[in-house]
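Note that one protein chain of the assembly has been removed; the remaining protein chains are unaltered in position.
Each chain gets a letter, A, B and C, in the order it is written, and its residues are counted from 1.
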Amino acid sequence: MPVPGRGELLIRIAAVALNYRDKMVIETGRGLPLAFPFTPGSDFAGTIVAHGSDSDRFSVGDRVIPHFTPEWIDGRRPGDARTPAYRTLGGFYPGVLAEYVVLPDSWLVKAPTTLSDAEAATLPVAGLTAWFALVERAGVRAGDTVLIPSTGGVALFGLQIAKAHGAQVIVWSEGDMLDKARAIGADHCLDRDRADLREAVYAITGDRGVDHVLEVVGGGHLARSVELVAVGGHICQIGALDGFDLSAPAMPLMLKDVTIHGIGTGHRTALERLVRAVDQTGLKPVIDSRYGLAELPAALDRLDRGPFGKIIVEFG
Amino acid sequence: MPVPGRGELLIRIAAVALNYRDKMVIETGRGLPLAFPFTPGSDFAGTIVAHGSDSDRFSVGDRVIPHFTPEWIDGRRPGDARTPAYRTLGGFYPGVLAEYVVLPDSWLVKAPTTLSDAEAATLPVAGLTAWFALVERAGVRAGDTVLIPSTGGVALFGLQIAKAHGAQVIVWSEGDMLDKARAIGADHCLDRDRADLREAVYAITGDRGVDHVLEVVGGGHLARSVELVAVGGHICQIGALDGFDLSAPAMPLMLKDVTIHGIGTGHRTALERLVRAVDQTGLKPVIDSRYGLAELPAALDRLDRGPFGKIIVEFG
Amino acid sequence: MPVPGRGELLIRIAAVALNYRDKMVIETGRGLPLAFPFTPGSDFAGTIVAHGSDSDRFSVGDRVIPHFTPEWIDGRRPGDARTPAYRTLGGFYPGVLAEYVVLPDSWLVKAPTTLSDAEAATLPVAGLTAWFALVERAGVRAGDTVLIPSTGGVALFGLQIAKAHGAQVIVWSEGDMLDKARAIGADHCLDRDRADLREAVYAITGDRGVDHVLEVVGGGHLARSVELVAVGGHICQIGALDGFDLSAPAMPLMLKDVTIHGIGTGHRTALERLVRAVDQTGLKPVIDSRYGLAELPAALDRLDRGPFGKIIVEFG
Partner (left out) sequence: MPVPGRGELLIRIAAVALNYRDKMVIETGRGLPLAFPFTPGSDFAGTIVAHGSDSDRFSVGDRVIPHFTPEWIDGRRPGDARTPAYRTLGGFYPGVLAEYVVLPDSWLVKAPTTLSDAEAATLPVAGLTAWFALVERAGVRAGDTVLIPSTGGVALFGLQIAKAHGAQVIVWSEGDMLDKARAIGADHCLDRDRADLREAVYAITGDRGVDHVLEVVGGGHLARSVELVAVGGHICQIGALDGFDLSAPAMPLMLKDVTIHGIGTGHRTALERLVRAVDQTGLKPVIDSRYGLAELPAALDRLDRGPFGKIIVEFG
């Protein structure tokens, strides 16, 4: 068992939440300068079992979750134009799919008291990304309309966070995902293959358009977001399922006074605020399925087959 | 001579500043529902010579300039997702290339006291667009670096407004435009055909990148802006010289926490603030050339030949 | 029955909500330059029964509520340092305690579809003030803690609006008001006479303090708000029950990076957003009691005796 050094903590992992990114790191390395043997995984909940000297933010027995971009504490993100910040847990830094990890205490925050370990493990990547986009950047508020064109991990958190702030949520998806989204609070669930999606959104909003889009699709889909967003609205560019080359028309962007926010998770202070919001509102992250560590291959397979909610690997 | 009705003012035009848009409206109508005979032109400075009843914002003798999007007084812009606001002076509404015009008094603001009529006429479109982008949306401040990849009308105002706030300005252009830009305050003037533009900008900013880009080029150029912008930086999408289909890579946008602002001029309160800023800082708009009304064809031709500053039509 | 002129609407009043200010205007005139006979009252809900020419924002049959500061549409409030804006409905302008009123159409917004007339009538003053403070100025979000040291009209809206955004609410009051506040969602209800109020708030927030205070008490109470507010927190200065001379210690204000917002209702765009929020979240304004027009003296008396919620005068 590793020993925590100065400013470090030894944590016993209870649950790890998988992200599609973990699968990509495992399969391709994503071009990152990894040190082998490499441990994947970014999202966990665990309990502190020992601490090194000069570590006073936590006590033995505290339940914690990690911060995915550990150097981004608050305010401006580290990095520069030549080298954007890329040092993440389970990417540049070794990951957390392990029974024990040692981490600097500045890399952690307390887990919500109202969530199980499996639930808490889902917050650091998917939860924080949706929170940072909608709350800290786009400023969602009661009565706003939020368009979420997906039912992936960030999308479902976006749905729940928007509802917790009193917003109206429109989800685009397909098949039984629509019913599942409705069951957790979506106000309007539209089949993404409808020919009249645009008119449907205009009808729901009385032509006003949507105040916020969680743009998790990317590629040419940004054009659609620009078309549907309200005057003065916000588009949070979060994902690139359809490709990393974004395209959109200039005129509606300019005439509608639209703001596009590039989102790459968020800072630690925001994660602490998300934890408080979860405890206050009773928000329960959606879990698709749970696996033991020995079932990791099956868990990774499940990532490809359109889960509704997060996939959890549980430890003893 | 027209007679002002209730809430209206009769204005004698002294100078009109041309915009490339005027040429397009004259040549193609731009698809707008114009009533003929149509008077083009949006930017003027003039003097109030008579007022109708219920018009108390101005007095006879006041020098005024118009507000290009007259219904956008402050705060949120009018319009909705289906029909963005398109009602502009010299577009939907009849324009101002005339000796006298009658306008509602809510469509006007007082001209700066420190500018000539020709200079004041340049503010409503080019001046306000640069001001609204850099000051009201992007929040430029002393010590910031601003990239301006052009020497067009909005670009030159951007340069002067950025300098008035203590920022460092990098201009991209070509030929003798570079010297002219330097003469009015640009800190760094780079030939747009240099193969090492990216490295040059990284070198100037110590790899930090630029805090703001005035993106007046559009099309695929947005990709370059995303590449050069600093972490936490702002890109103001203003123009589309290279095309109305924007494209850009998703990853640096997301990893660098970048904000893109769609800009389509600005509101009347911002124009009033620009007027105060001009009077306070002594900013003098750049004028390329002056013509009489009879020389309008020559003036419009000049628009195509790369003027450095605004082209003015002066009235008797 | 009055006839609407150009740009005006004739409205049949259904319900008027009283404010303590109405009583003061009736009794003292509050130093305002009133024209007699003067009609008091600011808050109503009614139905449009006729419209003059050039009035196209509404149709006959639309249910509407008024905007209390009619010249403040959006953005910056009118007025200057010498003469702050004071032109309000039922103050400078004639009021609405009448069966029919004629108003300019720019002074109105559509009533929420989910509220009765009596409920809708409560929004323009008390509802908008709480909304503008917490949402548009202080930016309340899920997980924040809001301190509301009263159970007056603005206070109860503050409570409901904070809850609609997922915040935790602490109310200070006395007697059975505490139970009533709990019944509509307050998380913590503290007797204002407790000697240990400060410690109680520190305990609830884990010493963090409260993110927002709705300061409706005024006078020396601001000192207490400064003491209890969190680092980086917001105090909305709204009311002056304890006096118009505010006092507070400088050191905690400075060391805790606190922001104080002076709040005097809000603009029309914000009222439109409040209406959407009410319809989306199902927020129901609290009504204390209802009276007929003939019972106006009793209704005004009731204002003095600590109502819990708004007092309504209903019209046939």
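Points to keep in mind about this one:
Quick note on the criterion: a contact is a pair of C-beta atoms (placed from the backbone, for glycine too) under 8 Å apart; a residue touches a chain by one contact, two chains touch by 3 or more.
Predicted, not measured: the structure shown is a model, and the values here were computed from it.
For the chain missing from the display, the contacting residue among B:A120, B:A133 or B:A167 is B:A167, taking the whole complex into account. Contact with the omitted chain, checked across C:M1, C:A81, C:A195 or C:A294, is made by C:A81.
Of the listed residues C:E99, C:E174, C:D196 or C:D257, the one in contact with the hidden chain in the full complex is C:D257. Residue positions on chain C in contact with the hidden chain: 76-86, 201-202, 205-210, 218, 227-232, 237-238, 240, 244-264, in rising order.
Against the chain not shown here, chain B presents residues 135, 139, 141-144, 161, 164-168, 273-281. In the full complex, chain A touches the omitted chain through residues 73-76, 267, 269.
Note that only the chains that are shown with their structure count from here on.
Homomeric contact chain A/chain C: same residue numbering on both sides for over half of the interface positions.
The distance from the centre of chain B to the centre of chain C, with each centre set as the mean of the Cα atoms, comes to 40 Å. Separating the centre of chain A from that of chain C, both taken as means of CA atoms, is a distance of 37 Å. Counting partner chains per residue, chain B has residues 76 touching two or more of them.
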